[in-house]
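Here it is: the structure, laid out below.
Missing here: one protein chain of the complex. Every other protein chain is in place.
Let's look at subunit A:
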Amino acid sequence: MQTGAPFSFERFTFPDLKTLLAKASPLRSGDVLAGLAAGSDEERVAARFALADVPLKRFLSEALVPYEDDDVTRMIIDDHDADAFAPVASLTVGEFRDWLLGDDATPEVLKNLAPGLTPEMVAAVSKLMRNQDLIAVARKCHVVTAFRNTIGLPGHLAVRLQPNHPTDDPAGVAASILDGLMHGSGDAVIGINPATDSPEAMIDLLKLIDEVRERIDIPTQSCVLAHVTTAIDVMARNAPVDLVFQSIAGSQKANESFGITQSMLAEAEDAAKGLKRGTVGNNVMYFETGQGAALSADAHEGVDQQTVETRAYAVARKYSPLLVNTVVGFIGPEYLFDGKQITRAGLEDHFCGKLLGVPMGCDVCYTNHAEADQDDMDNLLTLLGVAGCNFVIGVPGADDIMLNYQSTSFHDAMYLRSVLGLEPAPEFAAWLRKMEILDQNGRTRPQLDGQAAQNLLAWSGAA
């Protein structure tokens, strides 16, 4: 791969594409920590002026991480679809932004374009976009996936029910599952972060969810968020695996720090598909990402935090996931300092993923050492709802007592569906109506003393 001439605007010069992207990025603490951020606001905007003039084609000839050294770069270049790229092949990054906002970029056009875009092109254009641009364009990108229900349809919002417990206590997990179902959560997945990453613990939790799902015929899928190798192990033992989970990142080195290779992901996808447990579709992978993951593993390869995050979506895209979740505020203030930075990052990740054709959801969240609170979460949650986010997270009372951070709650999801008129996944919504959890107006108004509710409660008592 060749490196072209340096970039410049007025008195500022930028030696290569990697530097230009980093300097153009909206301010965030992680880029400052890495020593990559612009030295002044003026330099940041100068970088954007220079970036606006870069032809999109240049991203195909100048790799940010060398092709020879990095299997994520190889995947991006080798899988690039030149025919799909053709409609925008002559544009610069700045022209691409204008084109995306224009009326010709319809949902159908954007869907066909996705395989022609690389993560670097998408990250680049996002750096020229205001929050409203990120929302407006993402709203036009419909990425629909399916397993036992259909996720990502316009006008719908799914919720991952996250019933974590510090010791994986079955009764404790069951109580949180029940609470979530009664609030209309759980259509994206019932997904548990296990306290212990072992095959036995994973099998126990999978059986717990599978039992309630079958007993009351819930059209949703389960996942225990253990390492991909643990999932491969338990599938070989005939455990009831719906979705295979894995954390992924945007460089080979970062993925190695997670203990994964591309062939492991391919093997897991094949194995889970082979179980044929999906009823309306067969997207079997669930990935999580988050800005700062590569830097925290010292594996960012000198690439800015947002661009290397976007490269992770190219990894995700390869394995046709049901769900991709950017866990946006989990990593802490050294990467995203405050509510403003978390909000921007959440909108960027959602936009970049959607434009690449990835079924993005977002864990709108924060830790207690970040400068953020529930008001910031309300803001980002609402913005993502407007942007057409596929799913969000539901944790009892927004307080994850196992991972010790604050996410969004079942109540938050009810609020979002209500104010924006969003429906749960269609198959799940029908089930919620049958269970007298949704009323005839589509509001979440569970009949707690009804027969359906009593059936649920009876299961929980037995767990």
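Just so it is clear, a contact is a pair of C-beta atoms (placed from the backbone, for glycine too) under 8 Å apart; a residue touches a chain by one contact, two chains touch by 3 or more; residues count from 1.
Here is the rule we use: contacts and distances are computed from a predicted model.
The subunit not displayed here is recorded in UniProt as "Ethanolamine ammonia-lyase small subunit", chosen from "Ethanolamine ammonia-lyase small subunit", "Polar amino acid transport system ATP-binding protein", "Fe-S-cluster-containing dehydrogenase component" or "Stage V sporulation protein AD". Here the missing chain is touched by one residue of A:172, A:281 or A:302, and it is A:172. Remark: the omitted chain is touched by one listed residue; of A:152, A:219, A:290 or A:333 this is A:333.
One chain of the complex is left out; on subunit A, the residues touching it are 29, 32-33, 163-166, 169, 171-176, 178-179, 182-183, 332-334, 337, 367-369, 373-374, 395-399, 401, 404-406, 409, 411, 414-415, 417-418, 443-444, 448-449, 457, 460.
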